[in-house]
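Have a look at this one before I ask anything.
Note that one protein chain of the assembly has been removed; the remaining protein chains are unaltered in position.
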């Protein structure tokens, strides 16, 4: 019943940064994230927390919501989902730095949180 | 029904700092902030948290309350509101440093917090 | 009805530090602090938090309680009260360093916290 | 009734790291850990918290669950259990760094938390 | 009725450290500590929190419990009790470093927390 | 600046009750309610909590949101607002019973909660 | 993208009640419920809480989980979902009484909780 | 220093009840209440919680605040203060019923809450 | 590895009730209960809460602890475990009434609480 589609980040939209002369932080919390476990086909639930210092552009929040909704029917592991969201958002808005946290609810008595960070200056996607 | 006026920071008032010889911090929390979303015309709600090290002057709290009340009928995005409040308060009381946090309630399952900082010594409004 | 007296710190008493050979911290919390707003004559409420590294002497706690009780009928702003308490306590027990936090309850939807620090070595009352 | 077996870490399984080019953190919390006190034969209860930066491999979570289940009938002190788990997991997935926290519930009015860390670069198991 | 005995730390026992090759932390919390105020003869209550990096030996927890129980009928000030416990435990297990926190409940609307630290390398009992 | 309009409840919309054969409860919480104090012209903030047993009709939630938004620029006391909302909602959806709670935030150190109930059988608006 | 299927309760399974001679309560909480809003096509999230007094049969919990998972792609209002779950579970296990609570997260600043109850003796589905 | 005046309830003011046809409850919480212990002369702190069903009149909140402020320099026991407030408020607004709770903070490790109720119908001040 | 033994309640011990002339309640909470799921062989975790009005005898708490420990290696469903504990304890101490609550942690996103009650007067094990 669950469909495993190819991933796309086409839906992310950006807006001009209203204060590009200043390093400031935007933190977004999406506590209603859900994806599908590729091993069991059962849903996973979690909270995606994004914080970033914008450069020329900010993320448009409504489009971000629709982007995260696409994971609802997607089979993906926690580690891959968190890194994929970071890669997609960095590609879309080119921030000065960005951290994505995926905090997933308990499965079998074990809960998992994945934290990945991107920083611009260090020439590429190193932490 | 909602009116989108030009912004003014005329209402902010200042008092002499009672201990200018010392670097100390004043933190102000205003949890009943509300503005208007410029896209939907619907109200936004949040908490504005201001912390600063005063130089010659402190912010007068009653005038600060009235200044924040002016956003009640103003259409403005989260990022712009937080940066605007920082700019207006820095212009009024010329602090040694100041941070403004705008923590806004959930819309469509997503909540947003914006944090902007001003520091005096670095010649201008860079973080 | 409220009396605005001149301030005095005569009541603070000190004890010998039982472990002067060691830098260690003593933190005292007084959540039942109350003073009077000099503009409205109405009472202010808050918590005074004192933390310090004693040198030769510690603060005697019962005398400290009576010292703080004197603010009950005193008209004083938040910023001045916090700095005054720091100055009085430093003068009395000459600590290696001390921080005083005044966390005051909400007035008109706005709450305020003032944090002031004294450090001995930097020749005088700079933070 | 309780059996004290020799320890084995044979069950831990690993998966390829989906983002080895980036230093990122995976944190796993297992709040239903239980072992046996070697002095009294009575059960101990606690939460095992593992956080690590993967190198070439990640820990497979279902196998990790079964590995932790083996302590259910094992007689071992808090300090030894926490260090043993760290050693076993480091041997299995060779992370860039890893911290294991064992937070055990109160016994006789006293609760204990043990925190051990491994870092790769410092040539061996020093913190 | 309360007896003020001379202090002794004879009861503290030690165990070999199971992982001496690694710097790791053991934190112990004893929330049911009680002693006697030497001025009023009334009981004081608090939580003693000990955290240390063991060297050759760990503290044995049952003996530690009995050591802390001895303060039940001992008249001692907060500052002295916290420093005494640190001195006794350091003398017994010779840790690489140790911090003792004594967090005492409110008396006359004022609560007190004392934090003392020992570090081995700095040749003696400096923080 | 604040406009005091005549009140209207024209905006409330209703839907058919999907289970009219059963007495069941629908509880709606609107924590972002704001109105205007008629004495000071300053905004009031609170949470409106509505619970009711529907008869033939349920309240449509989006229209309910717009109905509550109309109080944003309306000068009205707490007691009157809570009773007015109860009267308007009862008139619109004719429930078997309904309770409206208005829980308003602190003003001058005093917070107020108003609770009004309507029950159908007792011939009219008695509790 | 979202599919609106006809509803079926075929998946609910039952087990013999191990203590039918006694009236006792079984309460089940499923905090990861999600369905689809039939007006917007966007996901809704909530917690389903079921409590019942079993008669001859209990609900089998794994089958109950799969039954609730079917709502993941189903367009249904809060009131209808809660009543539908009650009807389906009552039909399957014929309890002495059962209450279903659907507590849904905030949408547009408004959150909703629906509570429906079935009792056997009162000849049919009255509360 | 503390003055023990004769008590007066002259300051309580009333407003017409906007919905006298309905029994509804108004609950007021004043968490910044302070009086003086008549035995020690030291301040007491507590929260006064008033809930009542108004008859012809409601309590005016600003006057209520000033009425409670009068206890700031008044020597009175907990039990007497709570009953006095109930008597004064009943005399002023003649409610259908009223409960006053005085919840006082800890003194000597003991905290006290006093709850007194007035009901109109039972001809006089019986609970 | 897990052994499924026949059940026995031989270990429960009783003490004379020190106040049999009075109906009073004893509530015991055991948050470290663990048993084994008979379908998966995996451990279940939960809290057993017992409250009862003793008649001639009270439960001895140390023996009660050992009785509950026997479930650690026993395969039993939640409903059966809760009813079995109630039956065993009632048989042992013959209380005037007793309630046993088994509150089990989440499995597959679903948590379960079972509540069973015994009352003496109603001639047998009816609620």
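Each chain gets a letter, A, B, C, D, E, F, G, H and I, in the order it is written, and its residues are counted from 1.
Convention: a residue touches a chain if its C-beta (ideal position, glycine included) is under 8 Å from a C-beta of that chain, and two chains touch if they have at least 3 such contacts.
Since we're looking at a predicted model, the values are computed, not measured.
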Among I:39, I:61 or I:91, the residue in touch with the chain that has been omitted: I:61
Residues of subunit I in contact with the chain not shown: 17-19, 21-32, 54, 58, 61-62, 64-65
Absent-chain interface as seen on subunit H, which is shown: 77-80, 82-83, 107-118, 125-127
Residue numbers in subunit D that touch the chain omitted from display: 42, 45, 105-109
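Rule of thumb we're sticking to: only the chains that are shown with their structure count from here on.
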Identified repeat of the A-D interface (over half of residue pairs identical), from F-H, C-F or C-H: F-H
Pair joined by the larger number of C-beta contacts - C-H, C-F: C-H
Cα-centroid distance, subunit C relative to subunit E, in whole angstrom: 29
Rounded Å distance, subunit E centre to subunit H centre (Cα mean): 46
Distance from subunit F to subunit A - Cα centre to Cα centre, in angstrom: 39
Junction residues of subunit C - those touching two or more other chains: 32, 42, 45, 105, 107-109
Chain pairs in mutual contact under the definition given at the outset: A-B, A-D, A-G, A-I, B-C, B-F, B-G, C-E, C-F, C-H, D-E, D-I, E-H, F-G, F-H, G-I
